[in-house]
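As structure tokens, the structure follows; a few thoughts come after it.
Only one protein chain is missing from this complex, and each of the others stays in its spot.
The first chain written gets the first letter, and so on, giving A and B; residue counts start at 1 in each chain.
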Amino acid sequence: MDIYAIQAVHGLVYGMLLFLVASGLTLVFGMMGVLNLAHAAFYMLGAYFAYTITIHLGNFWLGLILAPLIVGAIGIGIEHFSLRKVHKSGHVAELLLTFGLFYVIGELVRIFWGSNPLRIPVPGLLLGEIPFMGKTYPIYRIFIIGFSFVILIGMALLLLKTRIGIIIRAAVSDADMVEALGANVPRVFMAVFGGGAALAAVAGVIAAPFLSTYPGMGLDVLLDCFVVIVVGGFGSLLGAFITSLLLGELQSFGVLWIPRLALVFQFVLMAVVLIVRPTGLFGEKQ
Amino acid sequence: MTILRLENIYKDFSGLQVLSGVSMEVQEQECHAIIGPNGAGKSTLFNIITGLYKPNRGEVTFLNRDITHCSIHKIARMGLSRSFQITNIFPKMTVFENLRSAVVSRFNRRLNCTSFLHRDRKILEESDKIIALIGMMEVRDVPACEMSYGMQRQLELALTLARDPILVLLDEPTAGLNAEETRSIIPLIRKVMHGKTLVIVEHDMEVVFNLANRITVLNYGQVLASGTPDDIRESEEVKKAYLGRR
Partner (left out) sequence: MNRVAAIKVTGGTLTCLFLLLLPILLPEIQVHLATEILIFALFAVSFNLLLGYSGLLPFGHAACFGVGAYATALILKSVTGMPFLMTILISAVSGFAAALIIGFFCVRLSGGYFALISLAFQMFLYAVALKWRDVTGGDDGMSVTRPEFYLPGVGTLPLTNIHYLYYITLVIVALATVACYLFLKTPLGNAAICIRENATRASFLGYDVFLTRLIMFSFSGLLAGISGALFVVFQEFVATNVLDVHMSFTVLLMATIGGTGHFLGPVLGAAFFMVFQDWISSVTKHWLLFMGIVFVIVVLYAEGGLIELFKWERMRVLFVRNKEL
């Protein structure tokens, strides 16, 4: 029994991380119609910046604060200087651009940090394990779940209770209408883009001691994100949340029960959803 | 004979009832105008007739065939053509290439992969014939996106005709045209629609009373009145709901 519980918690850990990354991706797609492939690169950059900051400044928490800020700024820069340019050329051009940026960032990471995995040590405060279900479980992983949850609550409050949140949600539904009503939509786009990037970076930072950093981490998380937003629904945060957790559990138990088929299964699921209900389980009909 | 019949069409979008029990008949070679205030459901009606939407209830019959659930391209191939309120052409193609695409479809050569398109004399000649008919020979090789709005509207009209359809639906053909352009398009429409059945949605009353020999008035998704232009001009209900405000 307890091995299932442990696996379930494993799944929860990755699921929450995945949600932090996927949420920005799905919001940007819902608002701007852009499937931003570079988004996974933000996750990767967060992890790598955190590594450098932790190793050179000796403080993980500083990395947790600074890395997202840096990556958020990079995100805003990308949106302002390139994405906007390409917007008028259509969706295909946008896809190509974000793809190119993903590639370039991936290669830059390889140049500056090398191709080998880098370990960030778990911060002293969170070392050790606590008793759980008759065994012990690493505190750090509990921290990941808890911290992600706090961010989730924060995001929910922002979107549901604040004025900017309402504008963002409205823009996901109908950006033209929101602009007609007077909101500065380009600035909202920029903010969501940068915010999503920072969020992905946060996920990267807290994932780093757990999953370690390696140049392929962007692609791996990107493929998972695709499954999340397709199945959960483009533009739907609730869908992204539920699907992220489901995917986390699927991978956790899949590794346990059907290691040969786990990878296959998630892409079959994605294909099935795209065929039967392209807008996803919770998405709106575009 | 009755070319088009709508029976009891109902259409709602997520609870918003757009059309309620619309019934209509269009006879051969009639010019039937549909008028009504904005939001009355005129475009929705067109979209249902041409297959873009399916009605929640009711039937659409074209040439005695039930087309209610047919796909868009099948309906088009049966001889039903439509124009769009917002110009819907192939922007980067020239006028000639635009019309040629429609002519290819008319001769059912869409999936032909055994001959070269530029060598097909019949298609070439037919396309040029339409360009001449609509009076656009001077801009034959101009990309559509480089033309003025008025000329694009004309191309939109030409594209609708290029299949030599039996029934033509024109969705606000004069939308966005100035008074002079509007006045000049009326005889063009009359000329090219010769021998065809026409259903036209219009806001411009001058165009309506100039072209139509039957008018149906739509209001809040229901048929308010239907009859000859004189009947409509005299109808008290129509005056109250619509014409009175102009």
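Basically, a residue touches a chain if its C-beta (ideal position, glycine included) is under 8 Å from a C-beta of that chain, and two chains touch if they have at least 3 such contacts.
Quantities reported herein were computed from a predicted structural model and do not represent experimental measurements.
Student: Any idea which of A:3, A:93 or A:177 touches the chain not displayed?
Tutor: Checking each option in A:3, A:93 or A:177, the one touching the absent chain turns out to be A:93.
Student: Of the listed residues B:33, B:159 or B:200, which contacts the missing chain in the full complex?
Tutor: The missing chain is touched by B:159.
Student: Among B:5, B:57 or B:77, which residue is in touch with the absent chain?
Tutor: Only one of B:5, B:57 or B:77 touches the chain omitted from view, namely B:77.
Student: Can you list where subunit A touches the absent chain?
Tutor: Here the touching residues of subunit A are 29, 33, 35, 82, 85-86, 89, 91-93, 95-97, 99-101, 103-104, 106-108, 110-111, 219, 223, 226, 230, 234, 260-261, 263-264, 267-268, 270-271, 274-275, 278.
Student: In the complete complex, which positions of subunit B touch the hidden chain?
Tutor: 50, 72-73, 76-77, 81-82, 84, 88-93, 100-102, 104-106, 109-118, 120, 159, 162-163
Note that in this section only the chains that are shown with their structure count from here on.
Student: What's the distance between the Cα centroids of subunit A and subunit B, rounded to whole Å?
Tutor: The mean C-alpha positions of subunit A and subunit B differ by 48 Å.
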